[in-house]
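A single protein chain has been omitted from the complex, and every remaining protein chain is retained in its original position.
Right after this comes chain A.
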Amino acid sequence: MIDPIHQFQLNKIFTIGHIGNQEIVFTNSSAYMLLAVVLIAVMMMAAGRALVPGRFQSVVELSYEFVANTIRTSAGSHGMTFFPLVFSLFMFIFVSNIVGIIPYTFTVASHIIVTFALALLVFLTVIIYGFYKNGLKFFKLFVPSGIPVVILPLVVVIEIISFFSRPISHSVRLFANMLAGHVTLKVFASFVTMLGALGFVGKVGALLPLGLTVALTGLELMVAFLQAYVFTILTCIYLNDAIHPGH
């Protein structure tokens, strides 16, 4: 039986150092994080400067325009201040997700701590920039206008709870999608090998999970993009709160 959880195993490659009592190690996850960074950097650097772009340059410019338009539509033109951050987030999640679909690779976003750290980065950016830009007016975020005074305290409490649960929902959504998708893929793929070992009838029977695995891989490709996009657009919506706190 193939263990569907094994793919999320972190393997120590070498020790970076120690923080207090804690050993800091370079793992396969670290390697895939750096791989994503290198892929993005190479892609962005290698793109030509032609007036009429080729395929490769088009992909790079398409991703640039895509993220820029996402920010402009959900956070306004002021949101372009955060263009490098949002672009880095989108590309990092997207590229590492796509790399993770290749068999035998590791999916960086399948670890809650990674997605939580990224969500926390967005959350803290929103709070720090919100107070820096708006001062105490940032608290208007929790007081929607046009609400009767009677239910206002209740609404404020709900708003505060929803605000502070944002990093959790933001990170768990991405993590859970990647984890579940990869577990499902692995389970169906393991059916193929298990049935395949049962002789001719088993080999014929293995065709069904094989087809499902192929279909699921296509679905996972979509999920890889979609979750990166969802993470990005939520980032933009949260940043919009920091820029324009009044509802």
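Keep this in mind: a contact is a pair of C-beta atoms (placed from the backbone, for glycine too) under 8 Å apart; a residue touches a chain by one contact, two chains touch by 3 or more; residues count from 1.
Assume contacts and distances are computed from a predicted model.
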_Protein name as given in UniProt for the chain not displayed, "Tubulin/FtsZ family, GTPase domain", "ATP synthase subunit b", "Phosphate transport system permease protein" or "Insulinase family protein"_ = "ATP synthase subunit b"
*Check the options A:I2, A:I113 or A:L207 and report the residue that touches the missing chain.*
A:I113
*asked:* Going by the contact rule already stated, which one of A:I40, A:I98 or A:L141 would touch the omitted chain in the full complex?
replied: A:I40
*Which is it among A:Q9, A:N69, A:S162 or A:T193 that touches the chain not included here?*
A:Q9
*Considering the whole complex, which of A:M91, A:V126 or A:L141 touches the chain not shown?*
A:M91
*asked:* Touching the absent chain: which residues on chain A qualify?
replied: 5, 8-13, 16, 19, 21-27, 29-30, 33-34, 36-37, 40-41, 44-45, 47, 49, 51, 53, 57, 60-61, 64-65, 83-85, 87-88, 91-92, 110-114, 117-118, 121, 175, 179
